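One protein chain omitted, others in place.
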Amino acid sequence: MPLPAEFHDLAKRVNNWGRWGADDEIGTLNLLAPEVVREAAATVRTGRRVPLALPLRQDGVQTGLIPGRINPLHTMTAINQEPFGPGTVATSDDAVTMGLQAGTHWDGLAHVSHSGRLYNGRPAASVTAHGGATALGIEKAPPIVSRGVLLDVARVRPGAAGQPGRLPAQHAVTPEDLDAAEELAGATVRSGDIVLVRTGQMGHYLAGDRDAYAFPSPGLSIRTPEWFHARDVAAVANDTLTFEIFPPEIDGLWMPVHALHLVEMGMIQGQNWNLEELAAVCAEEGRYVFFLAATAEPFVGGSGSPVAPVAVF
Amino acid sequence: MPLPAEFHDLAKRVNNWGRWGADDEIGTLNLLAPEVVREAAATVRTGRRVPLALPLRQDGVQTGLIPGRINPLHTMTAINQEPFGPGTVATSDDAVTMGLQAGTHWDGLAHVSHSGRLYNGRPAASVTAHGGATALGIEKAPPIVSRGVLLDVARVRPGAAGQPGRLPAQHAVTPEDLDAAEELAGATVRSGDIVLVRTGQMGHYLAGDRDAYAFPSPGLSIRTPEWFHARDVAAVANDTLTFEIFPPEIDGLWMPVHALHLVEMGMIQGQNWNLEELAAVCAEEGRYVFFLAATAEPFVGGSGSPVAPVAVF
Amino acid sequence: MPLPAEFHDLAKRVNNWGRWGADDEIGTLNLLAPEVVREAAATVRTGRRVPLALPLRQDGVQTGLIPGRINPLHTMTAINQEPFGPGTVATSDDAVTMGLQAGTHWDGLAHVSHSGRLYNGRPAASVTAHGGATALGIEKAPPIVSRGVLLDVARVRPGAAGQPGRLPAQHAVTPEDLDAAEELAGATVRSGDIVLVRTGQMGHYLAGDRDAYAFPSPGLSIRTPEWFHARDVAAVANDTLTFEIFPPEIDGLWMPVHALHLVEMGMIQGQNWNLEELAAVCAEEGRYVFFLAATAEPFVGGSGSPVAPVAVF
Partner (left out) sequence: MPLPAEFHDLAKRVNNWGRWGADDEIGTLNLLAPEVVREAAATVRTGRRVPLALPLRQDGVQTGLIPGRINPLHTMTAINQEPFGPGTVATSDDAVTMGLQAGTHWDGLAHVSHSGRLYNGRPAASVTAHGGATALGIEKAPPIVSRGVLLDVARVRPGAAGQPGRLPAQHAVTPEDLDAAEELAGATVRSGDIVLVRTGQMGHYLAGDRDAYAFPSPGLSIRTPEWFHARDVAAVANDTLTFEIFPPEIDGLWMPVHALHLVEMGMIQGQNWNLEELAAVCAEEGRYVFFLAATAEPFVGGSGSPVAPVAVF
């Protein structure tokens, strides 16, 4: 089934192809200009740090539904081994096998294509088995540090009965929701910001229910890419497995937000970010703006990368 | 062969066991106090960012000498797959197998033991095949952001003939070298700092010679842990595979710096950090102090972790 | 909880320690004498072949209950790549990550220990992170070819209502069951034979229900090792995940059959063998004795190995 006209209309309105040159491979990360980074650092007042990554473990968020995206299998390759003889200093070493997008991660620009194209018109075929993403690989991303803004939609929108702080599964986060959360934040989202959208869905996983976390899931509406495009943000992350509402709002139109962000805008996306402690700290500190450090691991040819983001207040 | 008296003397002088309580699992990362982080952020003036991680790839720095510490094997698990039918949005996914300490990484506190003990007196046996590092795992580390100081020893010490900016392989970096580099930096290393020591050895790998990079290698002298202890730094990283000079200074005493830092002081160490661009930027900007973000990936039970460090000026 | 006296009594009666010398590492595989192999080959009459391995795939029999024993993750590392230039011969390559005991496999002798000991009195500590099973590793096993005998217990014992050909989950296969199946087989189990015990439990997995397959599960009773010991068989395999009845017959005595076979007798065990087609062929051919080829993959230090067994009639 071809993508509907509605999708193509939205695509045109948010498209960034050519904006940073025909050879650009980093899209909206171009917005992380030195002055943006400098002003982000200037938001630091107390030095309080909040980690946003889930622990990497075999009982991570993956349930087996996405083939190949396996939770980290961590194994020891040496335990207190004495490589230089008995009584000498002993070492322990380890290895891991995991899906690059298994846990808290960034979707890179090569993660999604539509109509045979990746961001900036690159052919979808530039992703190969041998080289991975030979264009738009995650290793091309510059260091990701900027101003972070938490839009705590789960706080400004009533949850299901008995579940304050968690959007219902059928809730598509709309531009109006983002406006309301921005008002709560008391800050205006601006160019180069990294926006963190909290749905509260992570509560399911933290309570031990991976299946409920996975789907159905609240998430971004197809109408939100225009909101992010208008404010010219550098990246968006949230606390769900699917990022956008799932199942989708329009019957048969799957993953439209992925396609708009990654292919049209050239904007990386974060998923499975744990925003629970962050939300509590923001409420406690009375501020929703902070310094965010969230650099991707530079996997050559990676379609994405695990990330250990940190908010600094 | 038991560890010599000289080692035990040094061990006593730098030991931090009990300093942060009997249950402490993070050692000198306790020094990353809010005010330290705040002052670190205050060093940012231009917003210029410098990445310090090597790309993660099959032809990484590992040569096969350390069994199990394999370079990243990156594989695609899906390429432009249309999970919802022909003509829909297509996705590419990938997975990786790698040694946690294969590339640019942190040694966690469980990486090394001696005399049956890990940092803070934990039994070496707390590292198990099933659970990995059940104590002192890298997932216990808090977000790692602080003031970074580059001590460019390769710049202040003459290199081998024809190799300016690279220490000879037999050069053990001494406290005097650190003093000289500190003087060049025009800054005083202080509590909570993360010190980056440049030997220039990375030049071998960047020039395509992995074997020359691996060893023999310049690196820290057994006399430097006292220097770091006196200044109470939070962590130390450098641009070598072995971290300390290798082969070692004292015949038969292997990996003494590892043992002093990780076991006695409870101080994590960074290896395979690419400090070449950083050194150029420091020289150009005329400053060797910056904001450093280098949070570990939270592998549960990890004896270490890949890291993508960023210096912000 | 220490192992009960009942276990130790059985252990004494089936123990083979020292029988093939103090240094022996292959246990009952010593029984695969040339004349046994020769007579096994002599059973071939029609040349009909029956494969007994499950396909190796991500949706294999593992459900995540046994940490680390992951189903095969098969990934392509090259797809129609032309390593020597456009228009030349193209190659596709692949890699796999899997638990060695994830699918149809042999348990090696290092898989289980009790009271600090492996088979033949080897210390349990000879299994290490660095070297794996430094004693009794699966690579020590000689080629495994012998006479196979199918004991189709599922056929001679009534199944649950509506499930002919499948033992109820709470059915412990007893020596009397084996006698009855031997009578059906019209053959006498003898020294060096490899006995395949069919419970029919595999039907659950083949019907798509992994959880029902996993457990509760019928399996061998604690009374059967003596039966196998009396007949001096070389190995035993069946069509379950747990091999022995699970949960166990005696409250608090977990995995006694594993301990008796692997530790006391030094007899490898096969699990997750698909005996459904074999049972049909045996019934059709009117014979339950055949040539069996089931050599382990020689993983150095392996506590087990995948195997692709073949019965030849």
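By written order: A, B and C. Residues from 1 in each chain.
The rule is simple: a contact is a pair of C-beta atoms (placed from the backbone, for glycine too) under 8 Å apart; a residue touches a chain by one contact, two chains touch by 3 or more.
Predicted model, so just to flag it, every value in this text is computed and none were measured.
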item	value
Of A:27, A:51 or A:68, the residue in touch with the unshown chain	A:68
Absent-chain interface as seen on subunit A, which is shown	67-68, 73, 75-77, 79, 95, 97, 129-130
Touching residues (missing chain, whole complex) on subunit C	1-3, 32-42, 44-51, 53-57, 66-70, 72, 74-80, 83-101, 110-114, 124-125, 127-129, 132-133, 139, 142-143, 145, 254-256, 258-259, 291, 293, 295-304, 306, 308-310, 312
Contacts of subunit B with the absent chain, listed as residue ranges	58-59, 64, 67-68, 70, 73, 75-79, 81, 92, 97, 128-130
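Keep this in mind: only the chains that are shown with their structure count from here on.
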item	value
Separation of subunit B from subunit C, taking each centre as the mean of its C-alpha atoms, in whole Å	46
Centroid distance [mean C-alpha coordinates] between subunit B and subunit A, Å	27
Of all residues in subunit C, the ones touching two or more other chains	67-68, 73, 75-77, 79, 97, 129-130
